[in-house]
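Removed from the display is one protein chain of the complex; every other protein chain stays in position.
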Amino acid sequence: MATGTQPPPARTGVRGASRAAIAPRHLRTDRWWLAPAATAAGLLAFIVYSTWRAFANSDYYAAPYVSPFYSPCLAENCAPMRDGPNWEILGSWWGLSPALLILIFPLGFRLTCYYYRKAYYRGFWASPPACAVAEPHTAYTGETRFPLILQNIHRYFFYAAVPVAGILTYDTVLSFRDEEYAWGHMGLGSLIFLVNIGLIWAYTLSCHSCRHVIGGRLRHFSRHPVRYRLWGWVGRLNNRHMQLAWASLISVAVSDFYVYLLATGAFDDPRFF
Amino acid sequence: MSASTGTNASTGTGAGASTAYEAKFRVWRGDADGGELTDFTVEVNDGEVVLDIIHRLQATQAADLAVRWNCKAGKCGSCSAEINGRPRLMCMTRMSVFSREETITVTPLRAFPVIRDLVTDVSFNYTKAREVPSFVPPPGVAAGEYRMQQIDVDRSQEFRKCIECFLCQDTCHVVRDHEENKSSFAGPRFLMRVAELDMHPLDAAEESGLDRKKTAQDEHGLGYCNITKCCTEVCPEHIKITDNALIPLKERAVDRKYDPLVWLGNKIRRRGE
Partner (left out) sequence: MTQLERRQWDVVVVGAGGAGLRAAVEARERGARTAVICKSLFGKAHTVMAEGGIAASLGNVNAGDSWRVHFRDTLRGGKFLNQWRMAELHAREAPDRVWELETWGALFDRTPDGRISQRNFGGHEYPRLAHVGDRTGLELIRTLQQKIVSLQQEDFREYGDYEARLKVYQECTVTRILKDTGGETDGGSTAVTGTGGTDGGRVAGAFCYERESGRFFVLEAPAVVLATGGIGKSFKVTSNSWEYTGDGHALALLAGAPLLNMEFVQFHPTGMVWPPSVKGILVTESVRGDGGVLRNSEGKRFMFDYIPDVFKEKYAESAEEGDRWYEDPDRNRRPPELLPRDEVARAINSEVKAGRGSPHGGVYLDVSSRMPAEVIRRRLPSMYHQFKELADVDITAEAMEVGPTCHYVMGGIAVDSDTAAASGVLGLYAAGEVAGGMHGSNRLGGNSLSDLLVFGRRAGLHAAEYALGFGADARARPAPDEAPIDAAAAEALRPFGGVAESGAVAGGAVIDGAVAVGAVENPYTLHQELQQTMNDLVGIIRREGEMEQALEKLAELRTRAERAVVEGHRQFNPGWHLALDLRNMLLVSECVARAALERTESRGGHTREDWPAMDRDWRRINLYCRLTGATGPAEGRIALTRRTTEPLRPDLLALFDKEELVKYLAEEELHE
């Protein structure tokens, strides 16, 4: 690596005039680019997949399973799902894919999530690409201004994410039926839904906003023993927030894809009983 | 010389000598006017840390090599530097983490103005320390009458483990890559200090009319933080700066400022003025 004795003129950041004169943007010798690259690739794959599925407006229901991308279904143009989350509150004027109506909430929740923020700031925006690796931008204002100041509404997306998770729980309960809507059955789909909803709840409850609302905002834990205990539990989940974010992202895509496969007749749901 | 003392009796029995080898080092030498990475070949013995090697360079090859250090046990936070591009304490970086063939690059902290060799001007941090309003003792509670529960002090105690090595301040891209942000951003260490005081069970700031959550946002630049977690990654005390201090502080600020209704109301009122 070249290291000149002259600091490059008029540069900022680590190559600024007052800093030690070292030309490279970083001196890391490990594969620091691997993590942001993998993150970006993973997120990109999900974006491509979910965009296709959200706009597809088809193959999202295969009794008794409804794709989590399309639940609840808030427009009239939804596939009829018996006892399912068909709530036509928007009536008939909505002509686009009904997924778009509901996906805003989980999408917003994840977009403003403290973990995903880190992931895409690093992976997509290279701000910074990795620790002690200079970022390419000349100016930075962080989350002090519009639009990024809106990240602070994460709390309200968390509130919205809870009922969405509740509805997906309802969908999971409904999945314990067979194609004829008879209760007391279970297939591979039910199992996938079960895992998915478990991960969704774990991700939702492990959210930093949840940790704050449950107990983090208190000054004296000793005066609120129950909330303190809950805060401890949420804290333990919160330690795994990143893992849960990825696991639930994958599981929701897998659940949708499974429904897609059933709906397109690629294969039949293996039934356990 | 006699071998009369216990400490003395142990020399010679150590497993050190047999495993000595010559390591390749590149150490940045220079000052504010410029400098360069200088190559050294230096002896390394079993169990040594990077700081030992720097000391050996001083004693044998470069007597005036400037370096800060103090306790040599990871407790004072003086010997911060960047080793192979990563901000670390030299006294806590064992040579055994590197392969023998590897060239080890040691540079001063690259976020602060360099003084000489491995020594940088860290006055930024002391300036910021002064800007955080101090602990406000509760009125009417005499010394000796303070009563606090362990669970109420746990959170702030975690932050008080900080040894002020300023590695988090060094790695934070907000100031590392953008000199111009230094005036408006306190950095992770001092935002954590705000969090510590805000979580202190007896701090009476609020009663005295000081809203620490608000000042974190308005005066210490909390919004610049985009929670990319490099501060947590480099912390030698393993303090979870982002998860336990910065994000909770952001959430506390949200309590005050980003309730959408309150926010909207404020906007309208300010427009009207």
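Going by the order they are written in, the chains are A and B; count residues from 1 in each one.
Definition applied: a contact is a pair of C-beta atoms (placed from the backbone, for glycine too) under 8 Å apart; a residue touches a chain by one contact, two chains touch by 3 or more.
Model, not experiment: these values are computed from the prediction.
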For the full complex, can you list every visible chain touched by the one that's not shown? B
Looking at the whole complex, which of B:Val42, B:Val122, B:Cys168 or B:Ala245 touches the chain that is not displayed? B:Val122
Option touching the unshown chain, where B:Ser156, B:Thr215, B:Thr228 or B:Thr242 are the choices: B:Ser156
Chain B residues touching the omitted chain (full complex): 1-11, 13-16, 31, 45-49, 52, 58-59, 63-78, 92, 94, 115-117, 119, 122, 126, 129-130, 133-135, 137, 143-144, 146-150, 153, 156-157, 160-164, 197, 200, 203, 238
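The rule we apply is simple: only the chains that are shown with their structure count from here on.
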Please report how many Å separate the Cα centroid of chain A from that of chain B, as a whole number. 32
Residue ranges of chain A touching chain B (in the complex, touch as defined): 3-7, 12-14, 16, 18-22, 26-30, 114, 117-118, 121-122, 127-128, 131-135, 137, 139-144, 148-149, 152-156, 208-209, 211-212, 216-217, 219-222, 228, 238-239
Listed in rising order, chain B residues that touch chain A in their complex are 28, 30, 32, 34-37, 82, 84-87, 102, 105, 107-108, 110-114, 120, 149, 151-152, 170-171, 173-174, 176-181, 199, 201, 221, 223-230, 233-234, 243, 247-248, 250-255, 257-258, 260
